[in-house]
Every structure is written in structure tokens, then in C-alpha cells.
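Shown here: the complex without one of its protein chains, the others still in place.
Labels run A, B and C following the written order; every chain starts at residue 1.
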Amino acid sequence: MLKDQILTETYTPPGRHREAGLTDEQVVDMYRKMVLARAIDERVWTLGRLGKVHFVLTSAGHEAAQVGAAFALRPGYDWILPYYRDMALVLTLGLSPYEIMANFLGRRDDPCSRGRQMPVHWSARRLNIVSGSSPVGTQVPHAAGIALACKLRREDRVTFVSFGEGATSTGDWHEGLNFAGIHQLPVIFFCENNGYAISVPFRKQVACDSVADRAAAYRMVGVVVDGMDPIATYAAVKAAAERARGGGGPTLIEARCYRFTPHSSADDDRTYRPREEVEAWRRRDPIVLFKNYLMASGLLNEDLDREIQAWARAEVDEATDRAEACPYPDISELYTHVYGS
Amino acid sequence: MLKDQILTETYTPPGRHREAGLTDEQVVDMYRKMVLARAIDERVWTLGRLGKVHFVLTSAGHEAAQVGAAFALRPGYDWILPYYRDMALVLTLGLSPYEIMANFLGRRDDPCSRGRQMPVHWSARRLNIVSGSSPVGTQVPHAAGIALACKLRREDRVTFVSFGEGATSTGDWHEGLNFAGIHQLPVIFFCENNGYAISVPFRKQVACDSVADRAAAYRMVGVVVDGMDPIATYAAVKAAAERARGGGGPTLIEARCYRFTPHSSADDDRTYRPREEVEAWRRRDPIVLFKNYLMASGLLNEDLDREIQAWARAEVDEATDRAEACPYPDISELYTHVYGS
Amino acid sequence: MAVKTLIEAIRDALAEEMRRDPAVIVLGEDVGYRGGVFRATEGLIQEFGEERVIDTPLAESSIVGVAIGAALNGFRPVAEIQFADFIAPAIDQIANEAARMRYRSAGEWWCPLVVRAPFGGGIHGGLYHSQSVEAYFTHVPGLKVVVPSNPYDAKGLLKAAIRDDDPVIFFEHKKAYRLVKGEVPDQDYTVPIGPAKVARPGRHLTVIAYGLMTTYALEAAERAAAEGIDVEVVDLRTLYPPDKATILESVKRTSRALVVYEDNLTGGFGAEIAAIIAEEAFPYLDAPVMRLAGPDLPAMPYAAPLEEAFMPNPEKILAKIRELAAY
Partner (left out) sequence: MAVKTLIEAIRDALAEEMRRDPAVIVLGEDVGYRGGVFRATEGLIQEFGEERVIDTPLAESSIVGVAIGAALNGFRPVAEIQFADFIAPAIDQIANEAARMRYRSAGEWWCPLVVRAPFGGGIHGGLYHSQSVEAYFTHVPGLKVVVPSNPYDAKGLLKAAIRDDDPVIFFEHKKAYRLVKGEVPDQDYTVPIGPAKVARPGRHLTVIAYGLMTTYALEAAERAAAEGIDVEVVDLRTLYPPDKATILESVKRTSRALVVYEDNLTGGFGAEIAAIIAEEAFPYLDAPVMRLAGPDLPAMPYAAPLEEAFMPNPEKILAKIRELAAY
């Protein structure tokens, strides 16, 4: 169901990022973020196996989509409503590896909820990253409401809300897009379509061929983009942000990607995903492809890459050590923040 | 927002009904049903003003759409999930004027609920007309489930579910259409788009230009039809039913019509509908237009029309008298039918 | 002070709060040019314009969801659910999102948001225009649930709700809208969310009620007085979190308690009030904690005789008062 052709040749020609308005520095930085995200990912799976993290769910396979999108947004200025799979996104927007590790470990320094929520329920007021829940799709009307407020105040902030293709089946998703379309609100609806909602494949989830096809039902532009390509994703989100700021209303972006791991540590994907399919997608690992692209563009070599990998590992080591040393919240904190007054 | 052109010239040329597969007798019968429905309508408004009916909500302006649709369905065989505005539909399918009057008056012989529900919540097991609630849109997933059952049993029954354009905003509507689209179920989704949901106009209700445009999001055919023309509506529903029976999946039909009265006896439409708009639409009263068509087709003359009008009045008189004489349900009936056993 | 109906008091509160604070916006079905199907928002769109008085699509979950978003971003939305019977699709947004937002973010995010919903029966509304749905919300920490019984409280409580930094569900009894009249000050005032009120002092027994049932309980109390039974009526006003102190103080004094509510008996909010009294006033009780409520049937029917049989009313309350007094 994921059309293969959009996944080929997207990383050429070398230097293509400059046309998209990205500097050489920025793309190397993108790569750093992708590598760092992957390193965190791998570490939390390890911590999961050790029984230190009770729930592991990561972005592996989605890094290009998320990092590409994050680079097109203005941290702390635009509004962000991520979903649970968006670790690479929030990392790029400004959550530190330490904060992310504290989140996974449910410690006091978890910036998202102080250990109250399960991991990966991102939130950070300083970054305008809005607290999300587990029920899928509920953040979509929130995004419309936030954008409505921006519009009423005549601000040029953009609201970015992401979700998987599974979320598009919910009533809230429909209601939120309809509202945003009616009021032509400055929202970017960003669907990370990885072909599965846990085990349910796209064809049992979405009646039509492409999530982006649904944009027309809501008076908005629909775009399909190769979510394995950070430059293409960046360009799509950038264009959508400009459209939103220019009063052109919302955009629905479908970034096609793939989840490299089971849904979460509670899942086992072998009953529903053929190994060959997983292997085929893994050969298009966005980190490898992007590395090749940067090398072909003369921005990366093996030495620098080793350096980046080592830097990422060191970051993760340090974050993990610090987070493991961070205490759990005190029991007295169970009772706080029920009401404001 | 309703495109005017689809409302012109649709009643010509004379004799057009034969191409649609309708006999001369059938179209005259259609006309009878439309006239009868309107006569019932007018009577319940009167009963409302007299304080005998506590809640009046009628089909006036929707008769062509409803009667046309009903003629394309097989009463007691196909499944019908109407909404509250569908009096002319259920009348045509087989509810008697007496039953309808007993429903409006909340009497023991109300076939839909024995006086439990407010009026116009249609139901009749003998006709496969499924009981509906007041919350708008909830019947849409039911239709998908009923059609799923038909498909699993390999029956050729069609499920017809109707709703206003306001209902298309609900989460249930989206979820129901998505399910039907995924499984390519034999459902006809029939939207009676009268441009308003109580006071909320189409452009504040539906982000796109046409409800039918949304069909593509659910892998189904979308059709716009002039809901002031019973023949056009008949043809669209007939085609959809054949598609469904042939395994071609669901159809979304948008029948454009207009409500001639306030939403209900609890409404006053003067604050939100310009009188000129109402008058303009009333000049296209489907009963008048259809009368003209039948006269042009040589199937009706003033004498026959007077006869039909008199027959309708007599039917309504008798139904009203009988229904007014019918007692309320006994208080003991308050306690029945909570559980089956 | 002018005498107003309950619905007028609501409308005044909305208009005054919108004048006072530009962050207050109103959204819901038909709240604009229609002025609301009960006329609660009449005149607002003319005064405040389409930007602050928003006719929404027919989609209750997003009415609340959009309001949450606007609340997160600096506004104080007042969302209207046209009938409480249609609030179910919004429960997820209310309970899981609005109510849990502050807790789940450890205080970083919160939702100053009011959801108004007309509820209750006795108006020929049948199954889906007569419901009492407060029990869905009276066990959701993070929410506040308010049910005014009279115009004074309605206006003051709605203003307090709009100024509150937490989500408030505000139920207005449809039959009380025009039935219940009372004096309402012209100057600005609020009635605090939280405290119940002794609506009628009495010595022999305590009736605890809210919404239209308070009016009915007061009527029953008057008639009981003629029979020599001196009834105290506690009007809860805020259902959640419940004001245990006022309830317990009264019952400890009178030693007898009757809880009256219109919702189905079993699992209705009155069960919690009864449970609180049974647990915390036990040694003071001279009689069982009694309840008078709607029967355990799926809904109030439309046909007049059945509707009447379903609804609690002053006669039924009086009969129960007699039973409790005689225990």
C-alpha cells in the first residue's frame, strides 16, 4: 500500500538541501539529531530488557520525518502537539537527552509529567510542546483550538500536530480537521504513516489509498512526502508553515515511513509483519541513506561520522547515568496539581 | 452554497421518469405520497399550535428526496435507518398515517416506541426500519454493522441510512463511512442537505463544498442529486442499490433540498434565514414542481389533483381522529422492556 | 434588584463576563444568530461578533476539544452542549483531557474552561432530551461540577466558573430555566464554587438536593411544615468536589437524611452523598439514609403520564419526608 516509487532516488542529487533552503551546517545538524535519537532509542530498548524501563516505544524509522519536520518549526514559538512516537521530534525541538531519559525512567526530572505519565507522552511548556494523553487522536481538536486562539490574536504562530495513520480513523481526527478547514486555521496536520497501527495494516485502517487524499474533504492542501527523507519532509513542512502564516489555511501532510521495531516493548510484530518487509524497509534506514547523501554532498566522511556516533553515545551514556541517579518523585507529589486553587 | 444550477430544468423533459425505470403509475403514486406527507405535516403543525403535539418536526421540502429514495428500496427487505426528518420516507415505505399520528401524539399505538420517544424517532421491525435515537449521526455505524451482517450472510439486502448534512460533522459519521469503505459494504449513505443544521449554515458546518466530495476519502462513489426532484433522487438511489448488490460497495448520495419550516416547533428561523431565501426555495416546492411535471407528462390534471388532495385530507382526518382517541400507554408500561429476560 | 429567570441570569453572566474579559469566548451549536436553542446566548453575537461567539459544527467532542486548545492558549472558552443528553461523545475530552491536563503535566498545562449543558426532564423531552448525566462527571478528579438551583446562584456560580482556572461542568435544569425566578443583583458578584448552602433551615430532618430538585424539596418542606415536620434543605450547588462539611454538619444536627435526585437511583450521584453520610455521620443517625430518585429505567418517556410517573416531584418528596420523619 505504501507506494514504493516515492521512496527511491529521493536522496539525490547531492546538494539538494540547498534548494530546500537548508544550509550545509543545518543538514549535518539534522544528521546529528537523527543519530542521537537512534542512540537514545537503542539505549531505552536495552534498559527495557533490563527491566529498568517498563514501557519502551521509540521513533526508529521515523527519524527523517520527525527531524525534517522539526527543522521547519520555530521552537518555543510555534505550537507543537506531538504523539508518542515523536521522540526524535521533541529532541530536535529542544528536549535534552537527559530529560528524555528521565521521562523513560519515570523520574522526578521527567519534564513532561514528573513521572506521572507513561514514557513518551511529551510535554514542555517552555517549548510550547503541549501535554498529550494516550487516547489516540484527541490532540487533533486541541490543535484546532490552539490555532483558533492564534488566529483570534492575529499571531503568526503555526500549530503543528502529529499522529499515526491509525489516528485518522478516530472521530476526533475528523472533527478536528473539519473545524480547522472551516476556519482555515494555521495548522499543520502531520501524519506519520508507517503502514501499521500496532498490527492493523493500512488497508484495514483507512478506506482510501492515501491519508493525504482526505485533505480535500476538509478544504486543505494534502501532500504526500517521503518520510524517509528529511529534506523532502522539511520542505513540505516549511511550505505548509508558510501557507499557514500567509493565511492559506491548514495542510495535511502524509509522511510515509516505517517503524523498525515492534510497536512497543509490549508488542511482538512477528505475527503480523513479514520479516522480508521489515528487512526491505531497514535497507532504507533513513540514517544510512542520509549519511550516504551527506557523504556524496561532501559534508560528511567516515571520520566525522565516527565522531558523531561517539558524541551521541557519550550523550546517551551521560544522560542515562544522570537519569538513573535521579530519584523517583516523592510520594507527597501524588497529591499535587489536581486543581489550580 | 447550494449550487443553483442543479435545481433548474430537472423536471423536464416530460416522460423522463420512464428512462429512470419508473412506470406512469409509480410516479403518480409518488405524487400521492408526497401530497399525503405534506398533508400530515400541515396537520401536525396545527396540532402543535393547539398544544396537542409537544414537538413538531416535519419533512416539508424534503418530500421529493425521501419519496424518491423510498421508491428505490424494497420495504421489509432492505434495511432502513432513517433520521428524524424522514416522515415522508417511512410513510412511503409503509408506516400508515394513523401510526404516524399516534407517534406524534405519543399514544399507545405509536409503532415506533409506544409513546416512549419524542415524535419522529422512526422504527418498525416489520419494515426493517431500525429504531433511532436523538443524538445525530449515531445510526451511521449501525448501518455499517447491519450491512456487515448482510455481507457475512451473503444476502443481497441493501442498507439505507439517512442523515442531514449536520450529521456529517460527527465522529460517528466518519468512523461509520470509513468502516463501510474498508469492507466495501452494501450501504447507501443518504445525506439530505438542506443547507442548515438548525441555524448553522453549510459553510460553518462542512469544510468542503459538497458532502459528496467526501466520498473519495472512504473509497466510495459520491453523487450529488437534486433532492427537489423525486425522479433524479430515485435514479441515484436505484443505481446505488444496484452497485451495492453487485458488490460495488457503498455510495454516498447528497440530495440537495431545503427545509420549508423552522427546524422544529421549538425553533424560530427568522434570526438566521433570510426570508427571501426561504421564499426563493418555496417557489421550487417539489410538490408543485412535480405536479407540473406530471401534468406536462399527461399523467395528472386538475381534477385528479383535487381528488388526490381530498383523499390526502381524508386520510389525515381519519388518522388524526383515531390517534386522538387512542389512549396513552398505561403507567405499568413504564417498567417494561428494560431487559429481555 | 431585578427579578429574573434562571436563563436570564445565565445570559447576564455570559454577557457581563465577556465584557469584563476579552479572553472569554463562547462556542457551540446554534449559539450565534440563533442565540442558543434555549436563548442563553441571545444577543451575544451582535455585541461580541463572530470571532468570540462561534457556531460550531455538530460535533460535541470537538466542541470541547477545540475549547481545550483555546484554553491552553490563553482563552477562557465557554462551550455549550445543546442538551446534556448529547454530551457523551465529549466525555473523553472532558474527563481524559481537560480534567487530567493539569495533573498529567504536573501543573505545566491547565484548562480554564466551562462546559454548559441544559439537563433534566419534565419538559416532554423523551429519552434524549430529559437526561440527568451528572454522574458521568461527579467522579472525575480535576473537574468541578456545578448545578445551580436558582437565578442568584446561577449567575454568581457561572461567573466563578468562567474565572476558575480549572474545567467546570455547569448543568442547568431545563425545566427550571423559566420556572424558577428570583432576585439577582445588578452589580458584579460571584458565588464560590465548592460550598453547599442551607436553603432552608430545619430541625427534624435534612433533605439534600440540587437543580430543580431543590425547588421541589423546598416546596415539599413547606408542606411538611404544615404537618409539623421541620425540614432542612441543603442545596448542593457544587456537586463535585462535594462539600462534605455542610452536609455532615446538617445531618449530625437533624440525625435524618434524605437525598433527592432526578437521575436513576442506582449509581446516581446521590449514592455518593448517602455513602458519605453513612460513613461519616453514622453515630448521629436515627434512621437510614434514604434516597428518592428516578426509577432504574433507561430513560424518561415522552408520553405525559409516563413522564410524570418517572419524575420526582414535591408529592413524592413529601411522602418520603413523612416516611423518614416517622422512622
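Brief remarks follow.
Quick note on the criterion: contacts are C-beta pairs under 8 Å (C-beta built on N, C-alpha and C of every residue); 3 or more make two chains touch, one makes a residue touch a chain.
The model shown is predicted, which means the values in this text are computed figures rather than measured ones.
The shown chains contacted by the absent chain are A, B, C, with contact judged over the whole complex.
Remark: the omitted chain is touched by one listed residue; of C:91, C:198 or C:225 this is C:91. Looking at B:20, B:64 or B:146, the residue that reaches the missing chain in the full complex is B:146.
On the side of chain A, touch with the chain left out of the figure occurs at residues 54-55, 106-107, 113, 115-119, 121, 133-137, 166-167, 169-172, 197-200, 204-206, 266-267, 271-272, 328-329, 331, 333-335, 338. If you put the missing chain back, the residues of chain B touching it would be 79, 112-114, 116-117, 121, 123-125, 130-131, 133, 135, 138, 140-150, 152-153, 171-172, 175-176, 178-179, 182, 333, 336-341. Contact between chain C and the unshown chain involves residues 61, 85, 88-89, 91-92, 95-96, 99-100, 102-104, 127-128, 135-136, 138-142, 240-242, 263-264, 266-272, 274-275, 277-280, 282-283, 285, 287-291, 296-299.
As a working rule, only the chains that are shown with their structure count from here on.
Using CA-based centroids throughout, the chain positioned farthest away from chain B is A. Averaged Cα coordinates give chain B a centre that lies 37 Å from the centre of chain C.
Our note on geometry: chain A versus chain C, Cα centroid distance of 42 Å, whole angstroms. The residues of chain A that reach two or more other chains are 171-172, 175, 178, 182, listed in rising order. Shared contact sites, meaning residues of chain C that touch two or more other chains, fall at 56-57, 59, 61-62, 89.
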